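One protein chain omitted, others in place.
Labels A and B are assigned to the chains in the order they are written; within every chain, residues are numbered from 1.
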Amino acid sequence: MGALALLLFGIIFLLILKGYPVAFTLAGVSTLFALILMVFVPDAIGMRDLSLLPNRFMGTIDNFMLMAVPLFIFMGIMLEKSGLAESLLETMANLLGRLKGGLAISVVLVGAMLAASTGIVGATVVTMGVISLPVMLKRGYRPELATGVICSSGTLGQIIPPSVVLILLAEQINASTQGAAQVDVGTMFRAAFVPGFLLVVAYIVYIAVISILRPHWAPSVSPEEIAAFRGPGFLGRVLKAFVLPMLLILAVLGSIFAGIASPTEAAAVGAIGATVLTLIEGRLTLDILRQVMQQTAKLTAMVFWILLGATTFTLVFRTLGGDEYLTELIQAADLSAMAFLAIVMIVIFICGFFIDFIEIIFIFVPVVTPIFDLYEVDMLWVGILMAINLQTSFLTPPFGFSLFYLKGVAPPGITTQHLYRGIVPFIIIQVLVIGLIVLFPEIIYLIK
Amino acid sequence: MQTTINFLEAISERVGRLAAWSTALMVAVIFFLVVMRYGFGSFNQQLGELTTYFFALSFLFSSGYALKHDSHVRVDLFYAKWSERRRAWVDLLGTAFFLLPWCLVAIFTCWKYAYNSFKLGEVSSQPSGLPAVWVLKFIILFGFVLLLIQGLALALRSVQTLRQR
Partner (left out) sequence: ADDTEQVGAGAGAKQAFKQTFDWRMTTVWGKNFPVFGEAANLLSEWVDTMSGGRFKIKVFGSGELVPGLESFDTTAAGTTEMGAGASYYWQGKTPAAAFFAAVPFGMNGQQLQSWLIGGDAEGYELWKEVYAPFNLVPFLAGNTGVQMGGWFNKEINSVADLQGLKMRIPGLAGKALEKAGGASINVAPGELYTNLERGVIDATEWVGPYHDYKLGLNKVAKYYYTPGWHEPGTQLEFFANKDAHDKLPADLKEILYTATLRVQAWVLAEFDARNGEYLAKMKAEGTVMKEFPDAVLSALRGYTEEAITELIGSDPVANKVYASYNAFRTKAKAWSAITERAYYDKIEK
């Protein structure tokens, strides 16, 4: 049966490339595959199994933290309409004018700040895409670089606390170990901080280096423009560009850190904030509001129907024993601790193609944790490695969720190929950072 | 055929545009709850649960609307380069073999799920909660009905394209 599950995996892999919407290919092929098996291999799956679909859909609806997605998308689109996001990024680019790639670096920094307020990738990638992709393209950035920067910094939310991935990992690891290993949420957050920071630094270094090596990929601001920018009224312009957006970021992060709102609720604070800013800028009309609502609806639908499609796939995949097949593969191999870790990481990475990260955590962590326990491996370290690995799986062609989400907001000129080519350097960075943490586990203990 | 397409698409468009406001309601209610909790140390269970209903509406009722505006993301490595005819084939076959079976199975199973809850008169599991949990379950069902409606429109449109010489 496990073989049938892998066959399904392969078929979807091929059919998704035909270009029919991802969500419906994922769900539809799984459903059709199940229906066909019902006729020819009735032992494998039945209508009874598919009846679990509504219960699984309910799991997506009943997940309070996923509410951050429409809220953040609302905020991003509203901010874009206000014109403030653009002027903030342009001003930052001008300030960093001499530094090549200044605009892209600004995007990474804004992405890192958003990351500190949510851990939901769909929310950050779409928001960053709406706000910054048009600005970078207008400035003549190479589409590959622009999209790569957004996808990767949009997934930082997973590793920079607070983060749902870290919370779920901590919970599952904790539940599956006996006593000794204490991986509570707070410890996990502290351990993730430095790796998250390393990623941000590594992205920035890459952007700076590539902008020097390939100046036309990231056009620097022209000397005339910088001169004009530095001319009379410089301070006023900077203040004007910074003050309002910074107030917004302060409202979102501040409401979390001051204990006014939970991370998810802070997204609603941000949405209200962005609306107020648009009002202050004198751009809030009923027509603009209507456009914001309609764009939000389309993008929210795009994100969530992929999740509903993924949950359908996972139901069929699991019913056919695909998960058991993989976990047995992991368990059966009589390996050294490091080889075992490597296998686990590879399997999780591959599953990241089609299976929602939450489900990956549910499937694998309870199985592998007791084995890591036997090897007496530090579970905090394994947890952080898994978190970065899951984050990477969001970025990996052909089917990283992050790539889908950005494609959903990108202008028609941006093709899937741009996204695939653009993300490669960032995946290499991810792998390097994972390698660094494997070699120097003390990194995660730098903040006590 | 054009009349049918127009009719089906009008449903997607109208429902989508109306349901699009649910995010605004969600933002307003959550913001209100935050202010009430922080400022006055109070919480309204019913409003708290209502956010989930708006959230469900925000993506389930825009299923067809998003499909009509081609917002459901595609891997267009090849699709982008193909002729209009070939793309119409992808859309027609994709709808017939992927979207249709999924929608039908989902509608069939969701109907049982929602109807059972309705028959039971299921309410919130919290004593101060909302009196009709089954509404939420019907929202899932209608989300798939709307997707099916727009799927049919897409299939008919593809047939139209293929008929053109």
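In this text, a residue touches a chain if its C-beta (ideal position, glycine included) is under 8 Å from a C-beta of that chain, and two chains touch if they have at least 3 such contacts.
Everything numeric here is computed off the predicted structure, so don't read it as measured data.
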Of the candidates A:258, A:286, A:332 or A:374, the residue in contact with the absent chain is A:258
Touching the absent chain when the full complex is considered, from A:44, A:89, A:358 or A:410 | A:358
Touching the absent chain in the whole complex: find that residue among A:11, A:109 or A:167.
-> A:167
Going by the touch rule given at the top, which residues of chain A touch the chain that is not shown?
-> 48-49, 51-52, 55-56, 58-59, 62-65, 162, 164, 167-168, 171-172, 174-176, 182, 184-187, 256-264, 315, 318, 358-359, 362-363, 366
Identify the residues of chain B touching the omitted chain, counting contacts across the whole complex.
-> 37, 40-43, 45, 48-49, 112-113, 116-117, 120, 122-129, 133
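Just so we're on the same page, only the chains that are shown with their structure count from here on.
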Compute the distance, rounded to whole Å, between the mean C-alpha positions of chain A and chain B.
-> 23
In their complex, what parts of chain A are in touch with chain B?
-> 16-25, 27-32, 35, 50-51, 53-55, 57-58, 61-62, 64, 66-67, 70-71, 73-74, 255, 260-261, 265, 268-269, 271-272, 289, 293-294, 296-306, 312, 398-399, 404-405, 407-408, 415-417
Chain B - residues contacting chain A, complex | 16-17, 19-21, 23-24, 26-27, 30-31, 33-34, 38, 51-52, 55-56, 58-60, 62-63, 65-67, 69, 71-80, 82, 87, 90-91, 93-95, 97-102, 105-106, 109-110, 112-114, 136-137, 140, 147
